[in-house]
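The complex appears here minus one protein chain, its other protein chains still in place.
What follows is subunit A.
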């Protein structure tokens, strides 16, 4: 039995190692050789395959790799938060990169701690900004080697809300003509998600809607951005409360929304990337009126372009929105088919007003 116990321990240890590989694997180019190309390492606090946020970032950097002559390496840290900080430390310490790119609010403190330790490296933070003031104890070098880019997702939310109200007020959604409520399903109540919601409500009101007709609900729980079953329950509840359409802003949990929309015979908007394209089921596709794009990939591609020209501004945060084409909506044939021309023109006008600055969209930040 003595021997047996050792074997058991080995078996369990083996499983741990195996699963650790499975959870955080994924190294795309592996070419760390000194090819003279600047090396970008994308460190993901989560995983690829979300069909929106991180996939978009990856696409943008892949394009930079192809067009602009970068080397690209991707590290996925998985969804276990306890592995993120050591993961970032390991990635930064390995030193086989020139630029370390990472996204979301969760990474700002890690990058803020690491940037001063590796002053000859560059760091990019997308969809959030490090604390350049250094007041919270990070960024002891004022993060002068960190470029942050944030998105005006509130502007995307504004257009979504504007369009939603125009559609319900104009009774344009077939089968949902009698309904005047709309729903937004967020992942969790954090500033980035709230920014979508605040923008949505502002747009809904700007188009003539009532605040009380916007139903907002959050997935929450253990996996707010990865629990489609719960996403489906919440969307079903929102449709049940009379929402003509539901806009999921909750990563993979949103996939449940498209299923419930088919059952309820109602509508959805997509988020971050063109979800009409990423969905495969035709019935689900048909529920997607448009997608509100948050073009993380484009923003990173542009950063890569600017960095090649040494014109990327480090030590500061850039904020991009509709005017920079970092935020927008899908205007395709399916959209034209579901949305009357008058509403499309009005939406375009609303977008132009935001772009020109004659309308300022409130923000959750």
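By definition in this document, contacts are C-beta pairs under 8 Å (C-beta built on N, C-alpha and C of every residue); 3 or more make two chains touch, one makes a residue touch a chain; residues count from 1.
By our rule, contacts and distances are computed from a predicted model.
Enquirer: Refer to UniProt and select, among "Cytochrome b561 bacterial/Ni-hydrogenase domain-containing protein", "Dissimilatory-type sulfite reductase subunit alpha", "ABC transporter permease" or "Molybdopterin-dependent oxidoreductase", the name of the complex member that is left out.
Expert: So, among "Cytochrome b561 bacterial/Ni-hydrogenase domain-containing protein", "Dissimilatory-type sulfite reductase subunit alpha", "ABC transporter permease" or "Molybdopterin-dependent oxidoreductase", the name matching the hidden chain's UniProt entry is "ABC transporter permease".
Enquirer: Can you tell me which of A:87, A:157, A:203 or A:256 touches the chain that was removed from the display?
Expert: A:256
Enquirer: For the chain left out of this view, which of A:122, A:152, A:201 or A:232 touches it?
Expert: Answering carefully, the residue with contact to the hidden chain is A:232.
Enquirer: With the full complex in mind, choose from A:137, A:240, A:340 or A:362 the residue touching the hidden chain.
Expert: With A:137, A:240, A:340 or A:362 as choices, the missing chain is touched by A:240.
Enquirer: Going by the contact rule already stated, which one of A:49, A:69 or A:95 would touch the omitted chain in the full complex?
Expert: Once the missing chain is taken into account, the touching residue is A:49.
Enquirer: Just the residue numbers, please: which parts of subunit A touch the chain that's not shown?
Expert: Residues in contact with the chain left out: 1, 4-5, 7-9, 11-12, 15-16, 18-23, 25-26, 47-51, 76, 79, 183, 189, 215-218, 220-223, 226-230, 232-234, 236-238, 240-241, 252, 255-256, 259, 279-281.
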